[in-house]
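Input: one structure, supplied below.
The complex is shown incomplete by one protein chain, all other protein chains being positioned as in the whole.
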Amino acid sequence: MKLTIPEEEIMGHGHLACQGCGGALAMRYTLKTLGRNTVLSVPACCWSVIDGPFPHSAVNIPVFHTAFEAAASTASGIKAGFEIQGKDVNVVAWAGDGGTYDIGIQALSGAAERNDDILYICYDNEAYMNTGVQRSGSTPLKAWTTTTPVAHPKDRPKKDLISIMAAHRMPYIATASVAYPEDLTEKLEKAKSIKGTRFLLIFSPCPPGWRADPKNTVKLARLAVETKVFNLLEIENGLDWRITKKIRKPKPVIEYLKLQGRFRHLTEDDVSLIQENVEKEWNILMNKVGE
Amino acid sequence: MKLTIPEEEIMGHGHLACQGCGGALAMRYTLKTLGRNTVLSVPACCWSVIDGPFPHSAVNIPVFHTAFEAAASTASGIKAGFEIQGKDVNVVAWAGDGGTYDIGIQALSGAAERNDDILYICYDNEAYMNTGVQRSGSTPLKAWTTTTPVAHPKDRPKKDLISIMAAHRMPYIATASVAYPEDLTEKLEKAKSIKGTRFLLIFSPCPPGWRADPKNTVKLARLAVETKVFNLLEIENGLDWRITKKIRKPKPVIEYLKLQGRFRHLTEDDVSLIQENVEKEWNILMNKVGE
Amino acid sequence: MPEKTEKQIVFDKVKDTPPLAVSLYTMDYNKTGSWRNVRPVIDYEKCTGCMTCWKFCPEPAIDAEKYEEDGKEKYKPVIDYEYCKGCGICWVECPVEGAIYTEEEGE
Amino acid sequence: MPEKTEKQIVFDKVKDTPPLAVSLYTMDYNKTGSWRNVRPVIDYEKCTGCMTCWKFCPEPAIDAEKYEEDGKEKYKPVIDYEYCKGCGICWVECPVEGAIYTEEEGE
Amino acid sequence: MVEIRLHGRGGQGTVVAAKILAAATAKEGKYVQAFPEYGVERRGAPVKAFIRIDDGIIYIKSKIYEPDHLVILEPALIGVIDMTYGLKEGGWIVVNSNKNPEEMKFDGNFKIATVPATKIALKHHLGSQSSPIVNTAILGGVVKILGLCKLETLTETVKELVPIKEDENVAATLEAFELTKGGE
Amino acid sequence: MVEIRLHGRGGQGTVVAAKILAAATAKEGKYVQAFPEYGVERRGAPVKAFIRIDDGIIYIKSKIYEPDHLVILEPALIGVIDMTYGLKEGGWIVVNSNKNPEEMKFDGNFKIATVPATKIALKHHLGSQSSPIVNTAILGGVVKILGLCKLETLTETVKELVPIKEDENVAATLEAFELTKGGE
Amino acid sequence: MRKVMIGNHALSYGAKISRAQVIPAYPITPQTEVVELLSEMCANGEMDAKFIKVESEHSAMTASIGASATGARVFTATSAQGLALMHEVLHWAVGARTPIVMGNINRAMAPPWTIWTEQTDSLAQRDTGWMQLYAQNSQEVLDSVIQAYKVAEAVQIPAMVILAAFVLSHTSEAVELPEQGKVDEFLPPYEPEYRIDPANPHAFGGLTGPDGYFELRYQIQKAIEDALPKWDEVGAEFGEVFGRKYGLIETYKVEDAKNLIISSATLASTARTAVDTLREKGEKVGLLRIRIFRPFPSAQIRSILSSVDRAVVVDRNISFGASGIFYQEVKAAVYNEKNPPPIFGVIAGIGGRDVTKKDIIDIYEDIMRMDEPKSDIIWKGVRL
Partner (left out) sequence: MRKVMIGNHALSYGAKISRAQVIPAYPITPQTEVVELLSEMCANGEMDAKFIKVESEHSAMTASIGASATGARVFTATSAQGLALMHEVLHWAVGARTPIVMGNINRAMAPPWTIWTEQTDSLAQRDTGWMQLYAQNSQEVLDSVIQAYKVAEAVQIPAMVILAAFVLSHTSEAVELPEQGKVDEFLPPYEPEYRIDPANPHAFGGLTGPDGYFELRYQIQKAIEDALPKWDEVGAEFGEVFGRKYGLIETYKVEDAKNLIISSATLASTARTAVDTLREKGEKVGLLRIRIFRPFPSAQIRSILSSVDRAVVVDRNISFGASGIFYQEVKAAVYNEKNPPPIFGVIAGIGGRDVTKKDIIDIYEDIMRMDEPKSDIIWKGVRL
């Protein structure tokens, strides 16, 4: 038997992620694939904590902790520093959705506009988890967070970051999920081989933030794909869209929603609305994919 | 005879724009259409100067000067302030391309994600003009600026801001040009009638920044459209794209380029490349428009 | 409404200065006609009153003067030389050959 | 390479502290097995060695032990209870009914 | 001044327990402080909280190093982490356990009381089987042993401060008050 | 110390004129300062620049209020703005004009020289018909009148500092030196 | 009504009872509870306010400025990195004369990442023109928000109400909630002289040359100087209406004190217990708590210091390359007095290192053994 993902563990145990953290899984896969000639620029996010307290670190490659809004620009600087010294290193910005969709989007947009040679990875858990579950631009419609209380749950859809990035015409963009590590590994390999700004969004459930059972992390990540709530894609040069995981018989969204406390307050109408949105978005996506 | 644009002049003369300033024209049209129940949130840009020195102002409606990166967020705050006091006012963020494509994109993206009820207008002169012509994300490929010197002109294409904004699924987005004031007026009227975040990009040539003769400002703005370098569009909800000015027989880009010192250094190959890009972008656009 | 003024206002004393930088006056004091190198002149013989020049003047330094003719409301462009910066847009955009001609401003 | 350590390192003195906050040690000291409420146990009788559990453990707290059988390289999952937080992903994802069962950690 | 330290796990409601006790005693006119040992709280990981209770304004704003009493919500942590450090001699240890006080072993000269808080919590469906929420139960024991406020005041406060299942929580508190062993 | 003020219009190269003159005198060992009246420079709008020249280090860093001499690149501004304010009695006014010095009128006791700089600039195709760049021409006149440096030093510096048309600019400087009237 | 609440919620209730109308805010540990409660109260209608869920602190502050400029009453809250990210626009709020009230939870600055308390984040904003108030307990937090609006709106200068991370922000204490009606009387609606208003159009903040800027800045200084007596007045009036009196500074046993401990916030609160113990030991010691740091209450501090033999300032902050900041400012304020006492400067509690009563006693006793301040910084608690 061959293992379906790289064997070497670069990320070590003892880290401070919660039980069943999707973000920890995402990091584990990423390091396995990118290897040790990699450095991370990490802004404020759960990973600022997960990595462990000074003078400890769980990841065993260089991590440069940076300001919340500065994952991309710090990575650009690191890359430039290596380049001028003649060193060839994978420079990765590793940020949460808050640090990507919201406070970090400017630095990311700037790096992409310049086509700086960095790989930007966002592990998306759909809220500010490190500060205790506040809404982000990535939080889905109708979800509960502490700043979108049940009396007034999120009234805006999840920001379509992928289309935003595609509009930057970056050489490579992909979405991935912790439930599909082989697909993720492939995309990382591809991203690694390309020069310029690359962007990868990894869907990474967060049990406490989603009010979900830790054991369901992978299950939820899979259900998101199977219900077409989150689609696995690849985009080249912002123009060529491709679906890497085709779902023949999508499951109803309720199967995904019902396992999460953050959706507990949903009415039937809410669920139908979400289901409709999923269909609508799927059609829009099909249009882009050209199918 | 009827005038084709509103008669009332709200913007006064004596302002500090250069001879033939496209940005001044853009403001003149905008105020004519939006009327006096309008306030502007203006970040650092030429308009921070054009409006005139304290205690003077050329525009005769309230202008709130704000930090370079904060046109949108300041406008959101102003709108909230009016709303909670029960006042219905058009709140407009009025920014240059630098303040929109680059340093202000985060605040803009945030406002759009929340769908705050503001109209964001970018007068696009394709560089940082107020500080003396440095490149911005909007500067076109191969153009000279003081930070993209002739030895190394801009090596990145103009950021596709319209697609970025479209990905935000804002209720209304349009592009316009100072050479087509009637079209601009119509779009402003429409934008005014819609609730939520609206975005308008006004192509506004800058004679000193483009190293062009001031008398050619309107001519250049028209040529940009006639050569398909800049297309007049309308987008509803980020999805329905429509071309408002159809160009039957596009002119070659060289007619547009040759009137501008910022392109003086172009080789024939450069010009062909730019021409090719125009065709390519047109096809991409046609795809979106569904034609 | 902001006041017009013939001179740039500079407050002489703290007590006259407002507590924050608010505008109280227009920019009319700033006679930008002095910036002009070349002066546009309208030849009303040729001018058709299409108002294209008015439409495109960025200052605005062309007034649209309303008048009646044959019972119809018409407009006539009148250049305000106190403010016209001489950019040249009006003469480039005027659709009628010679309706706007130019003169050098000079010594 | 960073050093492993059995105890959390806290520098006692300024002179021992590096000039900036650089990591010098791994997180191995942090025995997250203490966080566990429920303990997963692999029933090797049933386990097929598909390594799905290994693949999905976020800690990682399942080692992939290589061995040879019938001349073929195979893997066997071994849970590291020092670090297993008891999240439950492995038993949910294990495709073989009963190959991972659970026990309550207790008083 | 009375100073108390609580030990539990992330997810068990340790900090809320401290706050409820503080609020209850405040209702009876005491001055109070309740605060967590702030750090990274993760479900399952050990946590601490602290309470100060006094008759006058409490000016001291530093941590508690030598508590008068200890409350242990998570007995599984005994032995895993050092629990009794700093505890004053003769202080009470109120521990969540089905055992009798005599069966509990702590190094040092302390008084021990046991509350079968997990059992009670499970019975009243507080939290899940694998992570029961024992905070309201243990407080019944604490008040019984330390007598910091009246039982009614405690149950009233529990009702106000727990987000759901008010009645079940109150029942758990009352039952724990009854079933607590030690201090007789 | 010599202090000079220059008047021109945005786009005419007034600030560059100041810098060239400063650089030329510096070449001959002088200490110099050249600076614009900084504000919003718009093509066509009035601008000012300043020069200080001295034999020792110039420590003073404030503006020039009472210049020794005046240089006027744009005669059209005479009357539009007050040009001679602060000019020291007996100072020179070097003005771009085709007229004779006697024909120029300024209130006050000043010495006047004229340089047909526009004519010279147009002849050498410096700038456009509607906005000729007169800075290198006027400097020929300034050096002739004020003698701040040698003519060769000036032309050498012009060559170094103008971005294009070095020869035409040098020719303009030389021609202006010849055609300047006044001070004979 | 008395309610046990954490310091953060005292801040939220302060904003609520002051009838804040617009709240643009962004979460950061240890401030999150402030905005969570406010967003809850806005969502369920308990507050008639608009909560703007901005995408950064920079936008939180610029949205605050915009809203305030329309004449709305604005509240926001932040901490450390968030406050620092606002720095440019903190200057803006002052220049625009927008009397925003902001809560700041004092947390040490990164890197390294940390969330524990230290005052450098807010003190590093000392040159922006914001008023700064350091509170010592939850009751003062709530009461101070109300007073801050009253002073800020009177002088048109924004104000920060500052509390220590965790030590105050996450510590539950009993707090008296004032009656809404009384607060409404104490704090009438905000009515600025100039506001953004299409009926009365002005440009705000247009380009100003060297001929106009100085006079505008001068007025800011005068306004913040006017705030000095105003804080005392408002604090006294608050005392009359609500029974709790406040001032620029607070003193404890200074009447006959020969030696003085000077500190702020929760450190000063703990120091009070140290003073009691030292008094028991026979020491003639008093405590001066600086409550308002901007405007700096120089006159008040001078008058207390004029009668003591020596003083020590305990700072939970540092200006690298200089010293503790309260220390620096106290010395500067007293400098030109006749025969001022020697003042010692101690830095303690950096990055949330705990400062106990015993630490304060040690500091005091150490200082009493010294001849004179030999260096600008005396370290306490660092493990040398």
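Odds and ends about this structure:
Note that the chains take the letters A, B, C, D, E, F and G in the order they are written out, and that residue 1 is the start of every chain.
Heads up, the rule we're going with is that a contact is a pair of C-beta atoms (placed from the backbone, for glycine too) under 8 Å apart; a residue touches a chain by one contact, two chains touch by 3 or more.
Keep in mind that this is a model prediction, so the values were computed, not measured.
When the full complex is examined, the chain removed from view is found to touch A, B, C, D, F, G. Within the whole complex, the absent chain has one touching residue among A:Q19, A:T66 or A:T175, and that is A:T66. For the chain left out of this panel, the touching residue among B:F54, B:Y180, B:W210 or B:Y256 is B:F54. One of A:M11, A:A24 or A:V39 touches the chain omitted from the figure, and that residue is A:V39. Per the touch definition above, the residue from G:V334, G:I360 or G:I378 contacting the chain not shown is G:V334. The missing chain lies against chain A, touching residues 36-39, 41, 48-49, 51-57, 59-67, 69-70, 72-85, 87, 89, 106-107, 109-110, 113-114, 116.
Residues of chain B that touch the chain left out of view are 44, 48-49, 54, 65, 67-69, 102-103, 105, 128, 130-132, 134-135, 137, 146-149, 151-152. Contacts to the hidden chain, counted on chain D, fall at residues 1-2, 10-11, 13-14, 17-24.
By definition in this document, only the chains that are shown with their structure count from here on.
Counted as hops between touching chains, the shortest connection from chain C to chain D is 2. On a Cα centroid basis, the chain most remote from chain B in this structure is E. With centres defined as mean CA coordinates, chain E is found 80 Å away from chain C.
The geometric centre of chain D is 32 Å away from that of chain E, both derived from CA atoms. Chain A has residues 16-19, 49, 54, 69, 102-103, 105, 137, 207, 214 in contact with two or more other chains. In chain G, 53, 55-56, 111-112, 201-209, 212 are the positions where the chain touches two or more neighbouring chains simultaneously. Contact between chains, as defined at the top, is found for A-B, A-D, A-E, A-G, B-C, B-F, B-G, C-F, C-G, D-E, D-G, E-G.
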